[in-house]
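Every protein chain but one is kept in place in this view of the complex.
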Amino acid sequence: MLRALQAVLAAFFGVQSERNRQRDFQQSSPWPYILAGLFMAGVFVVLVLLVARWAAAS
Amino acid sequence: MTSRSLPRPVVQQSASEATAGGAAAGHHAHQPRGLLRWVLTTNHKEIGTLYLLFALLMFFIGGTMALVVRAELFQPGMTFILPEFFNQMTTMHGLIMVFGAIMPAFVGLANWMVPVQIGAPDMALPRLNNFSFWLLPVSFTILLSTLFMEGGGPNFGWTFYAPLSTTYAPPSTSFFILAMHLAGISSILGAINIIATILNLRTPNMRLMDMPLFVWTWLITAFLLIAVMPVLAGVITMMLLDINFGTSFFDAAGGGDPVLFQHLFWFFGHPEVYIMILPAFGIVSAIVPTFARKRLFGYASMVYATASIAILSFVVWAHHMFTVGLPLTAQLFFMYSTMLIAVPTGVKVFNWIATLFRGSISFELPMLFSLAFIVQFTIGGLSGVMLAIAPADFQYHDTYFVVAHFHYVLVPGAVFAILAAAYYWLPKWSGVYPNVKLGLTHFWLSVIGVNLTFFPMHFSGLAGMPRRIPDYALQFADFNLLSSIGGFLFGISQLLFVAVVILCIRGKGEKAPAQAWEGAEGLEWTLPSPAPLHTFDTPPEFVPERDSPSRH
């Protein structure tokens, strides 16, 4: 699961080393990655929202 | 038990038929001929062709409307048409170009190219494919017929903000809603078909990360379509209820909320913008490596960037609504999320340029259109960054600066990518190369025309000219004159493209080999030119270490 989160983070940033990519694509099931992706999308939205709230309040 | 086992011998029989060439030909001889052949076809190539020709027809209808608009704006004053008809023209131009020209053109390209790029014999759901195409002519016949109805056609802009499009709308609006529903169903069915094809029919050994980028971008686009088209359907249904059944979703007098309309519309509308550009990224990512004779730089990051753009597109919709009076926190949220989109978009541009760097570059027609795409799309992207800055957007919003921005993304952007794709794959479709002389003239006139039309709009917008006005103050006259001249130049020069296509269809021109372009990679170039009606009846061989765009 940690590996999936790491891969999703790399994908969000858009860059991943070839070695890690090969490793990720050896996995048998894509579901951990899909779930991690959805989860991280939610985290991302909350993060931007928190920054916006902080900027509005400060 | 017996009834279930019955069909089995039949299946085996048809499979053996397919392998025996002569029997297969006999089978196809039963197909209807003439017009009915096209009405009833379930072949992905024929349906792709239908989509593309339909898009071309709509491109000219929508373009003619744009020229009516430009003719009225040629000079200040009410010179040529009445404001009411002007509004109908801008609205119909937008609707037809978005839903009738650009989207069907991309779906047509997907129909043609996705199966042959992944080594599939056809789309996964051929009958559904036929149905989703034939919904479109019905939809647009209804839409165009509203122009001849009492009170005229839709006149509230392609964004059809309520209550202008409900309480204050012409009587034909219910027909407009029906037409949009049909186009939406067509898009959803088409998207389902594309996803089913890509996920199920890839040739053995082709993993997702072995697919050409055009297939990848379409896979992501199809998911976007399925996610947002129902939202459009919902919002137009609410309009229909407000107009005909006395509800008050968007009517403030009945306790409704006109701003809700905008939230719903743009929750659909913003991903819709990416639906119209992601497949263009895929096309350019196929063409640039071919003519730079060098593999695409950063294949994986291209896939990630496409996915990032798709995810971000769901959380930026309110940047179209900076002036409706959102709370400060919401304003900041949408400003930040919108600015972030520039990052993955920038990555794409950098990757294309890194692909060019140290390549062996030649300038065939598809390459010219792709390079023009990169430059012009980047201009549209940069003005997009400016528009993302909320305080500055108070000055840009609803002016010609916005018109310039989205036309740069969609015309010198998406339309140029579609033209590039047509020039790139015409040899595969028709068996002959597009006429170079005509093509070059078409390219240069288009580049000059499109920039002459849209570049001055940045200035008229900054100087204070609002959108969607049929008449303007005198200080905007020079810019509008230039835009009108450019518009007519661009519009008329598209006739050259029709000439190119007709020559190709009639087989006039240099014959193309299977590998039509020297540096091209992909399964489509293993097929003869023109590609036969039925291809890859048996899955082609695919060795990832040798054929994958992500290989080492």
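In order of appearance the chains are A and B, and numbering begins at 1 in each one.
Operating definition for what follows: a contact is a pair of C-beta atoms (placed from the backbone, for glycine too) under 8 Å apart; a residue touches a chain by one contact, two chains touch by 3 or more.
Going forward, contacts and distances are computed from a predicted model.
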Listed names "Cytochrome c oxidase subunit 2", "Xanthine dehydrogenase molybdopterin binding subunit", "Anti-sigma regulatory factor" or "Sulfotransferase domain-containing protein", with the criterion being the UniProt name of the chain not displayed: "Cytochrome c oxidase subunit 2"
Neighbouring displayed chains - absent chain, whole complex: A, B
Contacting the left-out chain in the complete assembly, out of B:173, B:301 or B:430: B:301
Touch with the omitted chain, as defined above, among B:79, B:141, B:244 or B:538: B:79
Interface with the unshown chain - residue positions in chain B: 76-79, 82-84, 87, 150-151, 155-157, 161, 163-164, 167-168, 170, 252-253, 256-259, 292-301, 323-325, 328, 331-332, 335-336, 339-340, 342-343, 346-347, 349-350, 353-354, 356-363, 371, 374-375, 378-379, 382-383, 385-386, 389-392, 394-395, 397-399, 444, 459, 462-464, 466-475
Absent chain, residues of chain A that touch it: 13-18, 55-56
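In this section, only the chains that are shown with their structure count from here on.
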Contact footprint of chain B on chain A as seen in their complex: 10-12, 14-16, 18, 21, 25, 37, 41, 44-45, 48-49, 51-53, 55-56
Chain B to chain A touching residues, read off their complex: 207, 209, 300-301, 304-305, 307-308, 311, 315, 328-330, 332-333, 336-337, 340, 343-344, 347, 552
